[in-house]
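Have a look at the structure that comes next, please.
In this view, the complex is presented without one of its protein chains, the others remaining in place.
For reference, chains read A, B, C, D and E in written order, and residue numbers begin at 1 within each chain.
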Amino acid sequence: MIYITRRERFNAAHRLYRNDFSDEKNLEVFGKCSNPNWHGHNYELFVTVKGETSPETGFLVNLKILSKLIRETVIVKLDHKNINLEVDFMQGKLASTENLAVGIWNEIEEEIKSLGAELHCVKLSESENNSAEYYG
Amino acid sequence: MIYITRRERFNAAHRLYRNDFSDEKNLEVFGKCSNPNWHGHNYELFVTVKGETSPETGFLVNLKILSKLIRETVIVKLDHKNINLEVDFMQGKLASTENLAVGIWNEIEEEIKSLGAELHCVKLSESENNSAEYYG
Amino acid sequence: MIYITRRERFNAAHRLYRNDFSDEKNLEVFGKCSNPNWHGHNYELFVTVKGETSPETGFLVNLKILSKLIRETVIVKLDHKNINLEVDFMQGKLASTENLAVGIWNEIEEEIKSLGAELHCVKLSESENNSAEYYG
Amino acid sequence: MIYITRRERFNAAHRLYRNDFSDEKNLEVFGKCSNPNWHGHNYELFVTVKGETSPETGFLVNLKILSKLIRETVIVKLDHKNINLEVDFMQGKLASTENLAVGIWNEIEEEIKSLGAELHCVKLSESENNSAEYYG
Amino acid sequence: MIYITRRERFNAAHRLYRNDFSDEKNLEVFGKCSNPNWHGHNYELFVTVKGETSPETGFLVNLKILSKLIRETVIVKLDHKNINLEVDFMQGKLASTENLAVGIWNEIEEEIKSLGAELHCVKLSESENNSAEYYG
Partner (left out) sequence: MIYITRRERFNAAHRLYRNDFSDEKNLEVFGKCSNPNWHGHNYELFVTVKGETSPETGFLVNLKILSKLIRETVIVKLDHKNINLEVDFMQGKLASTENLAVGIWNEIEEEIKSLGAELHCVKLSESENNSAEYYG
């Protein structure tokens, strides 16, 4: 069993808030992340897949193909977008790093299988100090 | 003459566009950065000041005081904000990295003098690949 | 189950030595890390907690609260301090990265539970080349 | 149980290809990595070992000794070398990051035991975007 | 006057040697960098251009266009290539970081002018410890 990790990046706007909270309550719970005019991040996404190395290629998966899959499945939906308003798989969810990591997992899990590998971990970093990991 | 650099960080939303351009023209000129729903970045700001080292303290400027000055003068206006809508010194300007670096210079230049130093450079990084520098 | 990691930093002095070793023996076992006049590091501390995401907030834990807890529980004791002389939870222990990681775990484990999460990993980096991880 | 990680680096040339493939087939499967004139990388190697901390030294293993072991066992064979032509433990294997991580594991696993610790993970990074991990 | 820097990356093989030196002399002067079987690096290229910000776009140059120019002019010639054997503008030159930085400058200087900016600096990093800068 070997593990391969591919890093991809996207820049996006978001806001943490609940519609059923007043502005004051949103500010109290989510702090300045609740700013109604949005803020944003350079997100770093680390996708780790696991499986057996192919004796024919020496690869678990071809990283160019893995990169293409991640970009076509999720980066295109996230990069230079507003996570709350524009990302289909985040509709009706709080745009936290935790929920975004789970959402990305759900979008790519089946796709990864088509490469002959298994998704192991989605790690999402929203700043140099904060990150979330999801293992399914 | 010695130079001291302090790094500060802020996360903000922005959009590159002109009101007098159509959506198509904005997309053509500014690409996905023109998204009307905004996107955002983790900006890194490097402020370099120059001058003589004080024989009394061994400092050009006390970096804690320089950090406080930068945070109170510009970071508080930029962090978790929408650069186009909320930042006073960017009103009426395109929210490019170039203009933002110049805007930050203008906000802090006089303040730095009050510390007994001279502003030398404002470097602003919007991603690991892109940055702007302004020397006045 | 989701995992969240918060990075905090501290700068400290330390020395690796045993009182019951001669200076020569300390030098032989601990090398230049045994310098009686101390040396120091910029430590990076990565605290990983695990648990369920709250449907109300989208958070496992609010990272601002986690950061505050780590800073008030351990960073205040470590930052700009001498680990051998001044850190209560390291008294009577060798000031190695291994022991420091375990010491930090013991200080914050119960506190993390008060946030409704479980401590998963304390990772401590003393340089770009050396780090220790403790999982309890 | 504690885990310690040591980073070492090496610069090497390699090529991904099979002798039993035509040039066209190699290009199709391995892309520009199949260039017959070679290309190269700055590899980062992270070796993680696990075990009990010694009460006498506060160390799981002395990191200077671990570093020396890694350098003398594998770095000397890899640094400024051609992985396909010159590295004994990679002969007859495709020079992929996956195979290289497994090869390094096999070279150092027994050696690590001589330090009183157990090899836990070999992580090999060939660029800021791509890495492989092997746990035996 | 504003300065903009774009980072691009390439992976390449090279060798430091002179044909008119014996193998022993090459080893003496260039060390392990003279390995006849090549070695390689992940190079980071930082291109800095200077000029006036356009009032119409807020840009000195559109970074997407600058990136495309750098990739089409030099990266395509360097990435996954052998610098000694395959890079036209390095033929007959020693493949040092210094010469490579100057070579890249000469390739892109005129092209940058076509963007309405002036080339200010080519910085080339061959490892985390070593880099060269050329200002024309």
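In the analysis below, contacts are C-beta pairs under 8 Å (C-beta built on N, C-alpha and C of every residue); 3 or more make two chains touch, one makes a residue touch a chain.
A quick note: this is a predicted structure, and the numbers were derived from the prediction, not measured.
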item	value
Touching partners, among the displayed chains, of the absent chain	B, C, E
Option from E:D79, E:E111 or E:E133 whose C-beta touches the chain left out	E:E133
Interface with the unshown chain - residue positions in subunit C	9, 11-14, 32-33, 35, 37-42, 79-82, 85-86, 126-128
Sites on subunit B contacted by the missing partner chain, in the whole complex	1-8, 48, 53, 56-60, 62-64, 67
Subunit E residues that touch the omitted chain in the full complex	16, 18, 29-31, 93-99, 101-102, 128-135
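Operating definition for what follows: only the chains that are shown with their structure count from here on.
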item	value
Maximum centroid distance from subunit C, chain identifier (CA atoms)	E
Rigid-body rotation angle, subunit D and subunit C, from Cα fit (steps of 5°)	120
Identified repeat of the A-C interface (over half of residue pairs identical), from C-D, D-E or A-B	C-D
Shared-contact residues (touching 2 or more other chains) in subunit A	128
Chain-to-chain touches, reported pairwise for every pair that qualifies	A-B, A-C, A-D, B-E, C-D, D-E
